[in-house]
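Removed: one protein chain of the complex. Kept in place: all other protein chains.
Take a look at subunit A:
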Amino acid sequence: MSNDITIAEICVAACSDIYRESGELLAHAVGIVPSIGARLAKLTHSPDIILSDGEAFMMSEASPLGKPASAGGVIEGWAPFRRIFDIVATGRRQSIMGASQIDQYGNQNISLIGDWDKPKRQLIGVRGAPGNTANHRVDYWVARHSARLFVESVDMVSGVGNDRAKAAGLKHHHLGVIITNLAVLGYDENGRVKVLSVHPGVDPQEVTDNTGFPLDASNAPETRLPTDEELRLIREVIDPRAVRNREVPVPQPVG
């Protein structure tokens, strides 16, 4: 076992685990760590998932990280944006999205900070978050776990949380996990965010202190470490230039 495993690599393995039960569907992953995780899943336990190049193509062999199909890989399907919406509506897709805010029921915001009429900070807009969360499993990736991101209540619900989904009768709604640089979070039977595991080397109190709503991490197990084979694939095959270290703030050795 390597003794220099980084938080980024632990997060990649956690992202990969998202796809264990996926079967044959389109894996959409926003961000570097989720993109590496989806590739790792495809190369290990979940060969049936379909990767996207982030542009217009479905890939049976992934294009280089962050690059469209024209940079390499093997195209197996055409999925321009309009077809993505058709695929979303079928439910044969999963998405790991980012977030600017997440609340205790998993409501997510990427639209704006402040008031709707005159925001303090305009962000990208709701994009596909309402449709994604209404139609298929959505997981979140948070590179910097902080109390500014995990808030009591989000300024605009872009991705639908468990309380809202229940009220709206969304039967295809499924929030999976939230993977952060400190922990893996899930949801309890009431739809509230709970801690599933804390990454090795992270003080559980740090998770609580950096969350803007009550979150008990004291009895959580440690997040699993990547296997030697996973580490080899991450370091030598998928991300040899270690782009992952740019996304996770402090690549601390923890093994």
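What we mean here is this: contacts are C-beta pairs under 8 Å (C-beta built on N, C-alpha and C of every residue); 3 or more make two chains touch, one makes a residue touch a chain; residues count from 1.
Everything below uses one rule, namely that contacts and distances are computed from a predicted model.
Its UniProt record calls the unshown chain "CoA transferase subunit A", which is the correct pick from "CoA transferase subunit A", "Electron transfer flavoprotein subunit alpha", "Cation:proton antiporter" or "Phenylacetic acid degradation protein". Listed residues A:S46, A:N135, A:S197 or A:N210: the one in touch with the omitted chain is A:N135.
Residue A:V160 is the one among A:A38, A:V142, A:V160 or A:V248 that touches the chain missing from this view. Hidden from this view is one chain, which touches subunit A at 55-57, 68-69, 80-82, 85, 88-89, 111-112, 116-131, 133-135, 156-160, 164-165, 167-170, 172-173.
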